[in-house]
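Removed: one protein chain of the complex. Kept in place: all other protein chains.
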Amino acid sequence: MLHRFANPARFGRIIAAILPWGAGASVLLLALGLYLALFVVPPDYQQKETVRIMFVHVPAAWMATMIYAVMALASAVALVWKHPVADLSAKAAAPIGAGFTFVALATGSLWGQPMWGSWWVWDARLTSVLILFFLYLGYIALWEAIDDPARAAKAAAILALVGAVNVPIIKFSVDWWNTLHQPASILKLSGSTIHASMLYPLLVMIAGFTAFFVTVLIIRMQRELAARRVRALALGGSADS
Amino acid sequence: MFAGNDLTCIRGERVVFRGLDFVAAPGVALVLQGPNGAGKSSLLRLAAGLLTAAEGALTWNGTAITQDPDAHSACLVYVGHLDAVKPALTARENLAFWSRLGGGPAEVGGALESLGLGPLADVRTRLLSAGERRRLNLARLALRPAKLWLLDEPTVSLDAASVALFAALARAHLGAGGLIIAATHVALDLPGRVLAMRSNARAA
Partner (left out) sequence: MNAFARIFARDASLAFRHGGGAGLAVAFFVLTVTLFPLGIGPETQILERVSAGVVWVAALLATLLSLDRLFQADYEDGSLDLLALAPLPLALVVLAKCAAHWLTTGLPLLIAAPVLALLLNMDAGGLGALVLAMLLGTPILSIFGAIGAALTVGVRRGGVLLTILVLPLYIPVLIFGVCAIEGAISGLGARPHLLVLGALLLGALALGPWAAAASLRLNLD
């Protein structure tokens, strides 16, 4: 099953076929999600209109975590099965994940201002997302720092796996730290009791962000595959293989 | 008999060589020759087990080294183009560390003498010249009887007298039925065969 997609040329054709569907789905879902979030959902009795920020913040934070998981999975595939496009997909995913992480941080900060009267609060979730952002930066920096793409791919894959093992531990420690230092009473960014009228727009936004991620990932991977072909040609070899 | 069959070496995204065969027999040095980039150092690192071949196999009398990599690294001495010498330690301390790491004795005076380093044994190696450091690296060859010597330009920065000392050591090793694979451009007057390597710049 796996090696059917391993051939970069065939893989290129498959992702090119998915691209228009992904692009269409992201436009539709994001338009629908934003419409629901901005116009249909009633203002919260406590948070008023600012609750609408949640429809960007929560999906972005969710994507940030999910993309890191995708990167770790792709890295494991690259290390174990030496799959030729797995490391490229991890590389292509990282800046998108970092982008979502940044969006989650920025919206969290914007939300915090009216809620807590401060642009930044050391809330457990925001702090975890901030650390995730640093993990993304380290991963991207490692790719940039190593000249030999094959070696960079393997080093980055090991780092992604080490990070993936540590992310739950970091999350656990930050939650622990937060409960010890801020005994309750402050409003958490994601209410665990979300009303159904809010849940659907949220799910639509998550689906839209996922489609957007897939679309951008494909575009970035096409670039990476093309760049690899250029490097191969520069060394005088055949374009495929 | 140490042999490589149909070896392909890829470093980075570049094919260093493809479909390379060699046989190293006891008593005869296999001398690697070829232009820069032909893969002499890569082949030596491959033979040492530091690199893994993209394709092909290295075998001892037909048994692949991947069957027991530890046994393979135990029976070889690799001398790379870096000298693996710690400037803060004396020549004797440097060599004794490598000796004991390989399970040998702490006493290394004999090995130092064999490359003419006796008088420098207790000098911090930061004070040694490039040629003296190289001899210290080569002295690892005299530590313990290892079947296979893998030598990457062993005579770089050696003077004529030191080259002669080294050649005598190598001749004794071959005479005792040892194997040598060496990349060198200096005629060492050893019983040897040449493996000509071509430059091969192709992408993976």
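The letters A and B name the chains in turn, as written, and every chain counts its residues from 1.
Rule of thumb we're sticking to: a residue touches a chain if its C-beta (ideal position, glycine included) is under 8 Å from a C-beta of that chain, and two chains touch if they have at least 3 such contacts.
Fair warning: this is a prediction, and the values are worked out from it, not measured in the lab.
**Q** Given that one chain is not shown, which residue among B:Leu101, B:Ala160 or B:Ala196 touches it?
**A** Of the candidates B:Leu101, B:Ala160 or B:Ala196, B:Leu101 is in touch with the missing chain.
**Q** Among A:Trp21, A:Trp116 or A:Trp176, single out the residue that touches the unshown chain.
**A** Final answer for the missing-chain contact: A:Trp176.
**Q** Touching the absent chain: which residues on chain A qualify?
**A** On the side of chain A, residues 131, 134-135, 137-138, 141-142, 145-146, 148, 151, 154-155, 158-159, 161-163, 165-166, 169-170, 172-174, 176-177, 180 touch the unshown chain.
**Q** For chain B, which residues reach the chain that was dropped from this view?
**A** 11, 45, 48-51, 70, 73-74, 76, 78, 80-86, 88-89, 97-98, 100-103
Here is the rule we go by: only the chains that are shown with their structure count from here on.
**Q** Under the stated contact criterion, what part of chain A meets chain B in this complex?
**A** 148-151, 228, 231-238, 241
**Q** Residues of chain B touching chain A in their complex?
**A** Against chain A, the touching part of chain B is residues 10-15, 201-204.
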